[in-house]
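Got a structure for you, questions after.
Here the complex is missing a single protein chain, while all its other protein chains stay put.
Showing chain A:
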């Protein structure tokens, strides 16, 4: 069966979805990712969906679930590279993905993660602008 690889990079986990997700694959990803967060003690999860062109309400929910689960395990989730059509679809489906952080591309997503984790651990990057919050409130 297909599997989506989860890469570990320091305190972060990287997931790049290169195929169109079908339901079973999404569920496997959800389970694997939570396992990995738990095992590695990752502080941040970066999900790249720039190659995903089709979503449905189930997919939207899975992404939301992953974010909530990671949050419980003390890891922030950032979804990067969403296609315009995907964004419009999710909005039309009434899924604004509350609680999920988003960024335009991998680089910006990584910066956002660093800022957020730096903020929460209180060790580095104290100059962060308090107004700069990409959370979908």
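Keep this in mind: a residue touches a chain if its C-beta (ideal position, glycine included) is under 8 Å from a C-beta of that chain, and two chains touch if they have at least 3 such contacts; residues count from 1.
Here, contacts and distances are computed from a predicted model.
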Exercise. The hidden chain: which UniProt name fits, "Alpha-ketoacid dehydrogenase subunit beta", "Heme exporter protein C", "ABC transporter" or "RsbT co-antagonist protein RsbR"?
Worked result: "RsbT co-antagonist protein RsbR"
For this session: Among A:9, A:54 or A:91, choose the residue that contacts the chain missing from this document, as touch is defined above.
Result: A:91
Seminar exercise, completed: By the document's definition of touch, the residue of A:15, A:36, A:82 or A:113 touching the omitted chain is A:82
For this session: Decide which residue listed in A:13, A:26, A:66 or A:103 touches the omitted chain of the complex.
Result: A:103
Exercise. For chain A, which residues reach the chain that was dropped from this view?
Worked result: 79-84, 86-88, 90-92, 96-97, 102-105, 108-109, 129, 131-132, 134, 136-137
